[in-house]
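Take this structure first; my questions come after.
Just one protein chain is left out here, and the rest sit where they should.
Chain nomenclature is as follows: A, B, C and D, assigned in order of appearance, with residue numbering initiated at 1 for each chain independently.
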Amino acid sequence: MSFITDHILTWVTFLPLLGSLLLWTVVRRDDHARVFALAVALADFVLSLHLWFRYDGPGGQDMFTEKVAWLFGGKINYHLACDGISLVLVMLTTFLGPLVILSAWKAVTERVRDYMAMLLFLQAAMLGTFFARDMLLFYVFWEAMLIPMYFIIGIWGGQRRIYAAVKFFIFTMVGSVFMLVAILWMYFQAGGMGLEQFLALDLERQAQLWLFGAFILAFAIKVPVFPLHTWLPDAHVEAPTAGSVILAGVLLKMGTYGMLRFAMPLFPAGVEAFAPLMSILAVIGIIYGALVALVQPDIKKLVAYSSVSHLGFVVLGLFSLTPLGVAGGIFQMLAHGLSTGALFLLVGVIYERRHTREISEFGGLAHRMPGYATVFMITMLASVGLPGLAGFVGEFMILLGTFGSTTLDHPRLLTALAATGVVLGAIYMLWMYQRMFFGKLTNEKNRDLRDLSVREYAVLLPLVVFMFWLGVRPGMVLDRVEASVERVLAPLAVPASPHADDYPQHALGGGTADAPVFVVHEGEAHR
Amino acid sequence: METFLFWFCGAAMVLGGLMTVVQRSAVVSAVWLIFAFVAAAGIFALLHAPFVAILQVLVYAGAIMVLFLFVIMMLQGPVLEGERRRMKPALWPAVAIPPLAVLVLVGTRIADHGTAAFTTPLPAGFGSPTHVAELLLGRYLLAFELISIALLVAIIGALAIGKEERKLPWK
Amino acid sequence: MEVTMTHYLVLAALLFLTGMTGFIVRRNAIVMLMCVELMLAATNIVFAVFARAHADGGGHVFILMNFAIAAAEAAIGLAILVEIYRRRRTVNVDDLKALME
Amino acid sequence: MTHFEMPLDATSWSVLLPYLVIGGGGLLVMLVDAFVRTLKKDHLSYLTLCVFLASIVVQIAVHPGEGPRLGGMLLAGDWSRFFNYLFAGIGIMTTIFATGIYDRDGRYRPEFYPLLLFTVLGMMVLAAANDLLAVFLGLETMSLATYILAGGVRGNVRSSEAGFKYLVLGGFSSAFLLMGMALLYGYAGDTNFDAIARVLATGGGATILVTAGSALMLMGFGFKVAMVPFHMWTPDVYDGAPAYVTGFMATAVKAAGFAILLRVALLLQPQLAWAWYPVLTVFAVLTMSLGNLVALVQNNIKRMLAWSSIAHAGYLLLGVVTLLSPAVGDPARQALARTVGESAASAVLFYLVGYSLMNLAAFGVVNVLSNRGGEDADDINRYAGLSRRRPVAAATLAVALLSLAGIPPFVGFMAKFYLFAAVVKAGLVPLAVIGVINSLVSVYYYLRVIVVMYMKDTEADSYDGVEWVSVATAGALAALVLYLGIRPDAFHAAAASVIRQLPF
Partner (left out) sequence: METHANETLLRWIVLAPLLGAAVIGLLNRRLPRRVAGLLACATVGLSFALSVVVFLRMLGLDPEHRRLTDILASWVAYGNLRIDIGFAMDQLSAVMALVVTGVGFLIHVYSLGYMAHDDGFRRFFAYLNLFIFSMMTLVLGENLVMLFVGWEGVGLCSYLLISFWFDGEANAVAGKKAFVVNRIGDFGFLLGMFLIGVTLLPHLAPGEGAFSFAVMQHHAPLLAPVATAIGLLLFLGATGKSAQIPLYIWLPDAMAGPTPVSALIHAATMVTAGVYMIARMNFLYVLTPTAMAVVAAVGAATAIFAGTIALAQNDIKKVLAYSTVSQLGYMMLACGVGAFAMGIFHVMTHAFFKALLFLASGSVIHAMSHEQDMRVMGGLRRKLPVTWWTFLVGTLAIAGVFPLAGFFSKDEILWKTWSSGNTVLWVIGFLAAGLTAFYMMRLVSLTFFGTNRASEEVRHHIHESPATMTVPLVILAVLSIVGGWVGIPAFMGGGAHFEHWLEPVFAGGHAAGTHGAAHAVHDTTMEWILAGASVAWGVLGLLLGWIVYTRRLAVAEAGRRFAGGLPYRILENKYYVDEAYDGAFIRPGYRLSRTVLWKGIDAGLIDGLLVNGSALAVAVVASVLRLFQNGMVRFYAWSITVGLTVFVLYLSFSG
């Protein structure tokens, strides 16, 4: 086993890629392809469990590091590593992997082999992105991700799939090419592409602003942050179910992950200058996404806009620059991955049966599909942030963190506005639910719908279980990311968090507006 | 004498060149071009390049231009239908400005810097066939070989394009 | 007035520009090829001038090569032209519009 | 003056060996074609392949050492060996593709093989040239042969037109080039690069001659590499020529052009960077922008690839610009000159190789899809559903296009990476930004083809039919595109070492 465990990250990353290559070359029949792909994805999940159980970096540092010289005799390396933040996102990815493959079991009947191979390829690229600690390597994975997603949308998508696929590709490229220039520039400043070398740079403020702009553009498009979001609804609506799930579940997280891992720690001055703007855009995104979701006639589009809204929370949390907000953001990424992923799966279920996603086509489905209605209900509730389900903890921490942010200009106003998203989220979700499931079964075409099959339950139940699990036991994630968040944010010099004793007068003297919210660890606080 | 010959040959060349361009009939153009080439041979001679001058007349004015004339006659006769119309006057400036600009530049340059004379004394036999041959087979041997390849290419090409399609031996 | 190097060069320039202009204004493909020959002749003069100026025979070699290349080019050009004429019955370059945007 | 000096010693022969192999091979093929009556189909192509392989073998076996040879005409060493390998490789691919098309085409062009060999010979001379005369002859040998390759398809109006357009414009531009050489000769009094460099170093001679001469020469080379505004022949000729020839032109001719452009740029850099740098910058930007923009609206895949090749010439020109930049920068930057020049030049070399690989793969696929009538498969819309009918061909084309678009993990990305890295290293960030914006625009039209192949359904008039060997070759190229995209380092290091051994 040691040949696996010694290079565990490489195995986790490239096992799916290997799988996709084998699919293309060796596997011939469609049903074999399905089983094979599922087996590979499951194996990958099992491998990643090794990370989950072995990761114990007390300082949140990277573990399982693999570093091999790649270009320019070691200035640019094949450098993979995993810290708490990567870990949880990787787990999300490998967890969703088998589920989406299972979800496509019947939905995809054409070019099954290619489809499965693309899914696995995509998974490999995403995992690589999360593990990469070398900027060029990161960029390669980041871009490589576009290819399978492009094909998934473009080949197996809906009516306007081509427009959506190209839009997705170009939009994403728009951001990332500037990031490439920024990376190149920094490479010559740092003398290497290693993230740690970049972090060691001490750049001028002006340079930081430019670089931050280049990085953040790439990530903001991916997230997507308002007003760069318009590719998302199209991509989601046109993508096949598995594509939507991965897109919402993992791909969007790349943007926020990138912000957290790269844009923010690398450019403190940039963060300082842009944080107000980013937080305002995030809040606009929250409200705007929710309002636009409200009026969508298409379920998928509704869910897509809800993603804009939810990811707005994540961005807000990150740019609150409080550990609480950041950790909340990470948690929200997971929660959103589960709940929105599940929503897309659910939409896929009904689409498979009816080949339409117009809300007006449905109504009274709860009569025919009680199981479906129940799972949908739970997922929806997780999505709107009902306590006890996954969505709540993240939102709570984000909003709490933002509320106490000492770096933003009007943290409380922003939080208040963002919190309206919670209300609006309930409105559009419940309204959609009501129109789909409640009322009389009026549309004759819905008369003979089957409830969820065993396979569909098998896809959805793990997600539901984790929605509950994360909602009740968020600690399993938070414990793993806490120290890593500290590490990542260290360069930002977030105002140290003094112990109460240091400021007794202040606290009692009224006005806590600029009292730091967060105490790190007892030991560190006194340092 | 040299001055006279220069002006004579030079004028002839320029005239030949202009007439080549201006004449509407391709045949007349070709004849004027030959005229210009012969004048050019005179210039070469003035420039102490007797071998080149001779070849200019033999090869260029002779062989190549005969080829041209032959093709002109073979293809369509002297005047091209499409060239009965003159170019639109509006386009004249567009055509004329680049060469005129260059001429103005050259003129300014001469006005500023004056003219330059030949200063290097020539060795005996400069430009003679022997001299050129020594170079060709000595330092420039490779070029000499290469030019044969280039000509070979031209031959193959002309043949390939010109002749009828060959029967495929296996069909 | 003594004839200097500059005189020869200006002469060559005139010839070159004449050829260049002719290439642009003439529609007859054969005449265009002739204009190219004119430009090459001008170039040859320049080589001759500088060979004389530097007392270097290399220029003459260059001119000879030039003759050969000019001949080759003319041969190929005319061959293709004949082929074109066979198919289209024209040597007017403005009619060669099978390839354009 | 009277002594008769033959420049051929033992070393010279070893230098000449690859050239002799190719040239002699050309003659051999020609003679075989003419005199061997029992010739079977494909025999000539096998022979040609053997010649190319022999030239490679010879070069691997015989190392004549570095430096100018043969009376200073040619430069021996890694530089020329690098390009010789490249040209031989492209030649092999082209031979395979060309042979493949004969199978179905029914048209037999026996002259193709010797011409191809002679073209390659011209390119090899051009790339290795160390003397203006060698430059001229190499260039003309290459060009003359290419005119015929492009225009020599009998009975094909488009081909003839392409050949003729190429020829007249080529003649026109080579007149300028020649004038430039004449002026440079006038400046230095010699045609040898080393001599020119010496004169340049001492600063003798009339500056105007070298300035004007260099401008004219730049134009001449610019024409060959399709630099805006000297590019206009490119789309028409690429369109009209048969696909295998277009592929050859787009790769080998461009590579040869850049080889000599780099040499000349390096040669003239000390005195002329000030002149070339700003102008080339403008040209480079124009070239890539125009190429990408017009490529956007093409429906003909060959024209699209033509415009894309113009755009790629623009990227490559960026490399040349970068090469020149330290010489005009502030003195502080002069210190970087060596490293920047090295990175830029090696990036250009790498880019040329990468570009050749992916472009050949693309043209290879276009070529094998061509119909019996000798008509090329150039309508993008008729690629609909190709991925279902011909998955390997489609995947190959997709890889090639994605790589051309500069998407990792393909070599196109790595090539751009090295190139832009050099650009950024030289401090030319705005140029890099323009470059990446351009590659962004380019994504759209490359994707369009993929869209048609993968996302549209087959129609009645969609192209079909492949030829096994060609597809496998193109597929192998695609695999190489992928491999070099992942492990480019060794190769790039080789390119860098090639650059380090250049005399200038």
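One rule holds in what follows: a residue touches a chain if its C-beta (ideal position, glycine included) is under 8 Å from a C-beta of that chain, and two chains touch if they have at least 3 such contacts.
From a predicted model like this one, the values you see are computed outputs, not experimental measurements.
Shown chains touched by the missing chain in the whole complex: A, B, C, D.
Here one chain is not drawn; of C:M20, C:V61 or C:A75, the residue touching it is C:M20. The residue from A:L209, A:I427 or A:L449 that touches the chain not shown here is A:I427.
The omitted chain makes contact with just one of the residues D:P114, D:G138 or D:P235: D:P235. Between the chain not shown and the residues D:A195, D:L293 or D:V429, the one that touches is D:L293.
The chain not shown here is touched by just one of A:G175, A:G404 or A:P462, and that residue is A:G404. Residues 20, 23-27, 32, 93-94, 96-101 of subunit C touch the missing chain (whole complex, contact as defined above).
On the side of subunit A, touch with the chain left out of the figure occurs at residues 167, 171, 227, 230, 233, 288, 291-292, 294-296, 323-324, 327, 364, 366-367, 381, 386-388, 392-393, 396-397, 399-400, 403-404, 412, 415-416, 419-420, 422-423, 426-427, 430-431, 433-434, 437-440, 472-475, 478-479, 482, 497-500, 503, 507-512, 515-522. Against the chain not shown here, subunit D presents residues 165, 168-169, 172-173, 176, 207, 211-212, 215-216, 218-219, 223, 228-230, 232-233, 235-236, 274-275, 278-279, 290, 293-294, 296-297, 441, 444.
Definition applied: only the chains that are shown with their structure count from here on.
One simple way to say how far apart two chains are is to compare their mean CA positions; for subunit A and subunit C this gives 66 Å. The mean-CA centres of subunit C and subunit D are about 26 angstrom from one another, to the nearest whole unit. Distance between chain centres (mean CA atoms), subunit A to subunit B: 71 Å.
For subunit C, residues touching at least two other chains, in rising order: 19-20, 33, 49, 53-54, 58, 61, 65, 69, 72-73, 76, 80-81, 83.
Not a single residue position of subunit A touches two or more of the other chains. If the chains shown are joined wherever they touch, the resulting network has some other arrangement, not a path, ring, star or complete graph. Across the whole structure, chains are in contact as follows: A-D, B-C, B-D, C-D.
The part of subunit B that touches subunit D in the complex is made up of residues 109, 116, 123, 125, 131, 134, 137-143, 146-147, 149-150, 152-154, 156-157, 159-161, 165-166, 168-171.
On the subunit A side of its complex with subunit D, the touching residues are 69-73, 111, 136, 139-141, 143-144, 146-147, 150-151, 154-155, 161-162, 165-166, 169-170, 173-174, 177-178, 180-181, 184-185, 187-188. Listing the residues of subunit C that touch subunit D in their complex gives 16, 19-20, 23, 29, 32-33, 36, 39-40, 42-43, 46-47, 49-50, 53-54, 56, 58-59, 61-62, 65-66, 69, 72-73, 76-77, 80-81, 83-84, 87-88, 93, 96, 98-101.
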